[in-house]
Every structure is written in structure tokens, then in C-alpha cells.
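Once you've had a glance at the structure underneath, I'll fire off some questions.
Just one protein chain is left out here, and the rest sit where they should.
Let's look at chain A:
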Amino acid sequence: MIALGLEGSANKLGVGLILHPSKGDAAQILSNIRHTFVSPPGEGFLPKDTAKHHRSWIIRLVKQAMKEAGLRVEDVHCICYTKGPGMGAPLQSVAVAARMLALLWGKKLVGVNHCVGHIEMGREITGAQNPVVLYVSGGNTQVIAYASQRYRIFGEALDIAVGNCLDRFARTLRISNDPAPGYNIEQLAKQGRHLVDLPYAVKGMDCSFSGILASVDILAAKLEANHGGWMDETTNEVITREDLCFSLQETVYAMLVEITERAMAHVGSSQVLIVGGVGSNERLQEMMGIMARDRRGSVFATDERFCIDNGIMIAHAGLLAYETGSTTALEDSTCTQRFRTDEVFVRWRE
């Protein structure tokens, strides 16, 4: 069976076509394309502008994806779209496109939870059987483990998501948003050497990032007032913007690895799967790898094609639901900004 997946819950518009061969065989990716709305340095992406971007690109992307896959309309079994969570206006734009295609082509619709899309695609690509999942992106920070037909949230961000913390600090430093603010912070952090003290906010299995952002923002303001560097009083080292990026990364990733390790210890799992845009960060992958090694476990991660929001994951998770008989009626094909991972009944897993 073949599914078309449409994703546009944030600033990436993704279209993917996936083929599920007969039972047991690995899924085949027929096409997976993405177009990203990039805002100028110092600014985030606003819902209105992002929705406009999605509306003006979606037809082109669908046409291109169909052409790339060499498919005709008859070959597609269902149309999957992101129901939520995400930003309202971009979600709506893509849902409208999904409904339009469903009516035009006479196909069934499948509304997909964005987080479940990430998890299922990660499992499919990496072959991880029953991992603890760390889902980290601009809008979400969750540690998830599967139990009794639900992806249960063990820990999550209590305020802003980790990616949002990084994105906003990139805005403070006026770093480019192209290709992604987090990527550019990562590059700067590679040149950082001195660790400055930032709050470390782990509460049980949850963490909080807003206080860290506020603290590092204050340090960035100090940096600007001192023309790009100041002397740390205790270590006598000059602190630069690279050091701030480095310290921010070291602190927030240590928190993420810590809560993931705690979830692993609690459920007795030795596998970790990292999904979501922040999951493409090499330092986070490296830290997670060291933690897993010391627990005699393994880390699974995907590259940017599958980590960062994409259409193929929506197609894949939607098709899993479709194969077990779940579809979304046209009148129910709404979208929602709030849609928790654990609300989805996972019919397709043991």
C-alpha cells in the first residue's frame, strides 16, 4: 500500500510518499521532499507568514513528489496529514490541502499525531525494537516509552521546549536561521572552550528550560555591553559568544541525557532512539552514545532527512493506522494545536 503524507506543523513543509510492501518487509521511501520557511536573523517564524509559505508551496511539492516517485493518482491508497500538535495556522493550511486532495482524488484521509510520526519513522529507519524515545524539537521535548498500546510520556519540558530555548538564544545573538538556528549554535559551540555556570533544571523526569534561557540571555547582554567578551572572575578566562553557545549546549543536553537515562533505568530498556530536529545535533548524539555505552546499551538516531520534520513520517505513521482500519472522516479532519502523544491508541503494535 502507498500513502501520501503532508506535514506542516511548524516552518517545514514536507511531502512524502511511502510504500509498505506485504507484511514483514521494510517500508520503501518513494519520495521525501521538504521546503523550509526561513525567517531573517533575530526573528522567529510567525504563524501567519509560515501558513502563507505552506499554502504557496504545497501544490508544487505534491506534484514534484508524485513525479519523483513515478506514481499515478490511482496508486495512492490514502492521504495522511498532521492533525497536531503544532502551530494553528500552518496546520490548518496543510489540512485544507489534504482535504482538497482527498475529495479531488477520492481517497481516505488519515489524521496523524506529529510525535507518533517521528517515533514510528525512527523505529522503521533504525530498526530499534522497543527503545526509550527522546523526542526533541523546536516545539516538543519528551521522553517516551511504549506500554500497552500507548506511547507514554515519562518526562517532558515543563515550560518551553529545548529547541525553542536554542532557537531563541540564536535570536538573541542574531545568528542566521539558515538552515536552522540550532545548527548554527552547534557550529559556534564547537569553538567554545569555557563552561559558564548556568542553572541546571531537572525536576524528577521533567526539565525546565526557560530559566536557563533567561540566564544565558543575561550573559549575552553582558557580552554585548563588553564588546564581545568579558573576563570570568574565578577562572580569569575571556568568555566569548562561542563559550555561551558551548555552555548552553553542554547544560541542556546533559539534562536531556540524564532524564533519558533515568527513564531507561526505570523501564529496564537498553535502547535509546533520538528523534526530532534537535536529535540531529552531533554533540547530543555523542553524549547519548557515551551514556548508552556505560549502560551496555545502544543509541539509534536518524539523519536530517528523517529527524527534521518531514512528510514521509506522516505517511508512514498514517499508513500504519490505515492498515489497521483507522481513517479520519472528512467532517472529523480537523487539526489541533494540542494533541498529546499518549492520546493516540497504537493499534499496530503488540
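In this text, a contact is a pair of C-beta atoms (placed from the backbone, for glycine too) under 8 Å apart; a residue touches a chain by one contact, two chains touch by 3 or more; residues count from 1.
Note that in this section contacts and distances are computed from a predicted model.
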Undepicted complex member, UniProt protein name, chosen from "ER membrane protein complex subunit 8", "EKC/KEOPS complex subunit BUD32", "Pre-mRNA-splicing factor" or "small monomeric GTPase": "EKC/KEOPS complex subunit BUD32"
Residue touching the undisplayed chain, where the options are A:18, A:134, A:275 or A:301: A:301
Chain not shown: contacting residue from A:72, A:227 or A:338: A:338
Absent chain, residues of chain A that touch it: 85, 125-128, 140, 145, 147-148, 152-154, 156-159, 161, 195, 197, 200, 202-206, 250-251, 254, 257-258, 261-262, 264-267, 285-296, 298-303, 338-340, 343
